[in-house]
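With one protein chain held back, the other chains of the complex are shown just where they sit.
Which chain is which? They are A and B, in the order written, and residues in each are numbered from 1.
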Amino acid sequence: MALPTIAFWILAAFTAVSTLFTVLTRNVVHSALGLAASLIGAAALFILFGAQFVGLAQILIYVGAVVILFMFGIMLTGTAVRPVVDNDQRPAAALVALAVFLVLAAGIVSSFGTKKVRFQVAFPTVQLGHQLFTTWVLPFEAVSILLLAALVGAIVLARRD
Amino acid sequence: MYVAAPLLLSAFMFSCGVYGVLARRHGVMLLMAVELLITSANLNLIVFSQLLKNSLGNIIALFIIAVTAAEVGIGIAIVMLLYRQRSTVAVDELHLMKW
Partner (left out) sequence: MDWLDVVIILVKVVVCFLLLNLLLAVVVWAERKVIADMQSRIGPNRAGPYGLLQSIADGLKLFTKEDIFPLSADRIVYPIAPIISAVPAFLAFTVVPFGNMLSIGHRHITLQIADINVGLLFFLAMGSIAVYGVALAGWSSGSKYPLIGAVRSSAQMISYEIAMGLSVIPVVLYAGTLSTRGIVLAQQHMWFIGAQIPSFLIYLIAGVAECNRAPFDLPEAETELVAGFHTEYSGIKFMLFFMAEYMHIVTISAIAVTLFFGGWMGPHPNFLVPLWGVLWFLGKTAAFVFLFYWVRASFPRLRYDQLMNVGWKFLIPIGMAWIPISAAVHIFDIRRVVLVGAGVIVGIIVLSLVLPTKKPEVLTEEEAKTTA
């Protein structure tokens, strides 16, 4: 097996296990840690598939900011009381999740069963930046406005008065 | 390398996310499960971007990351507000529209 293929399987196993841990554990902080591990695994997969910029942006934003925000939420809402984290529809939820997975898997295997993908092509960051600020400049501005609105909204919601 | 392998991983992450969204009642953990759904979508985009040799998937993934950051900011603010007003983070205790 080629080196990238081995790397893929290791990373895939790591991501899958930490994803499962995220949704199964009863401890909130463990779950956040599992999510962080899962997102790092996904970011490494992005890099493996040639999306270096997106992969590192994912680590920077998801792992460095979003999950830390989750941890803040957890620490500020108190973990000492060990809240009940699951509701009573877990078997049904598991069934639904299994059904979703089977449908998706059947679709994927029947459509892409024999197609192959190569790891080598890395998209140059220059090209991404160029496209982002020419073809996609309007969506980019829209996202900026959205972020600003979210920032203001979060402050309005969370401020204490 | 078969393209189905990363897509199946993505499908697995998505199902885990679905399970999490349905089974969790802790507000923050619910948001974490949503995060898994979004990351699985991103993984798909990146893989297809590589398969089709088109950087569009990368760009959309970047947009999704930015939008998620906004979503989580608001989500956590709502959970904090919930905790402050009702002293609970369980979303299924929110069955009344108005207190």
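Points to keep in mind about this one:
As a convention for this text, a residue touches a chain if its C-beta (ideal position, glycine included) is under 8 Å from a C-beta of that chain, and two chains touch if they have at least 3 such contacts.
Being a predicted model, the structure only gives us computed values, none of them experimental.
Here is the thing to keep in mind: the chain we left out touches A in the whole complex. Among the residues A:Val17, A:Leu33, A:Val109 or A:Leu147, only A:Leu33 touches the chain that is left out of the figure. Screening A:Val23, A:Ala42 or A:Val63 for touch with the missing chain picks out A:Val63. When the omitted chain is restored, the residue from A:Ser111, A:Thr125 or A:Ser144 that touches it is A:Thr125.
Checked against the full complex, the candidates A:Met75, A:Leu102 or A:Val152 give a single residue touching the omitted chain, namely A:Met75. Counting the whole complex, the residues of subunit A in touch with the unshown chain are 27, 29-30, 33, 36, 40, 52-53, 56-57, 59-60, 63-65, 68, 71-72, 75-76, 79, 122, 124-126.
Note that in this section only the chains that are shown with their structure count from here on.
Centroid to centroid, with C-alpha atoms defining each point, subunit A and subunit B lie 7 Å apart.
On the side of subunit A, the complex with subunit B involves touching residues 4-5, 8, 12, 15-16, 19-20, 22-23, 28, 31-32, 35, 38-39, 42, 45-46, 49-51, 53-54, 57-58, 61-62, 65-67, 69-70, 72-74, 76-78, 83-87, 89-90, 92-94, 96-98, 100-101, 104-105, 108-109, 112-119, 121, 123, 127-128, 131-132, 136, 139-140, 143, 146-147, 149-151, 153-155, 157-158, 160.
The residues of subunit B lying in touch with subunit A in their complex are 1-9, 11-20, 22-29, 31-33, 35-36, 39, 42-43, 46-47, 49-51, 53, 55, 57-59, 61-63, 65-74, 76-81, 83-84, 88-90, 92.
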